[in-house]
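Every protein chain of the complex appears in place save one, which is left out.
Right after this comes subunit A.
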Amino acid sequence: MTTQVTVPPPQWLVDMTSTSTALTKPKANIVDPPGFTTLQSKQKSSKTAAAPARKQPTPEEMDTLKLKKAWELAIAPAKQLPMNAIGMYMTGNSLQIFSIMMVFMLFKGPITAMFSIQSTFQRLETDSNRGQMLLVKAAFVGCNFLALALGIWKVNGMGLLPTTRSDWLAWEAARDPLERAYYVPS
C-alpha cells in the first residue's frame, strides 16, 4: 500500500512535452491525420512537391482568367454607384463644404479612373485578348460615365447647372422703347 510504484509517463505525455524534433518523425504505421504536414515535408513540398502538383495553366486559361479579372475591374465603379447615390442623397442639396467636397470626390474618381484606363488594364492585356479587352474598357468607361451622371444629377439637384431660364436672365436685355415721354412742368 505504502510502496510507491514509479509508473513511467504515458507515451502521449512524453510526446507532448518533448521538444525534440526526432519525436515528430512520423510513425511508419500511423498515418498522419488529414491536413497534417511535418515541418520537413512542408518545406520540401513548397520547394519540390507543390510545383509539380499545380499544372502550369495554358495561355488560353490565362486569357480567360485575365479577362475575368478585367471584367471585375470594369464593373467595380458600377458596384459603388448605389453606395454613392445613397451618400449623395443623404448630404442634401444645400451648398455646404461637406456636400461640395463629396461632389468633388464624386467627379474626381471617375475622371482620374478614365485617364488611367491604360495603366489599369495593362497587366491584364495580352496580344490574344486585345479584342475582348476593348469591350471591357468600354464597359469600364460606361460605368464611370454612370458615376459621372450621378454627379451631374447631384449638381443639378444642388442647382448648380445653368438649365433654367433664370440662369440666363442676365444675358437677356430689356426691350428698348422707341419713344420716350418727358414731363414738362407748366
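We take it that a residue touches a chain if its C-beta (ideal position, glycine included) is under 8 Å from a C-beta of that chain, and two chains touch if they have at least 3 such contacts; residues count from 1.
Note that contacts and distances are computed from a predicted model.
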item	value
Chain excluded from display, named as in UniProt, from "ER membrane protein complex subunit 1", "Snurportin-1", "GINS subunit domain-containing protein" or "CENPP protein"	"ER membrane protein complex subunit 1"
Per the touch definition above, residue among A:Val7, A:Met83 or A:Ala174 touching the missing chain	A:Ala174
For subunit A, residues in touch with the removed chain	159, 164-167, 169-170, 172-186
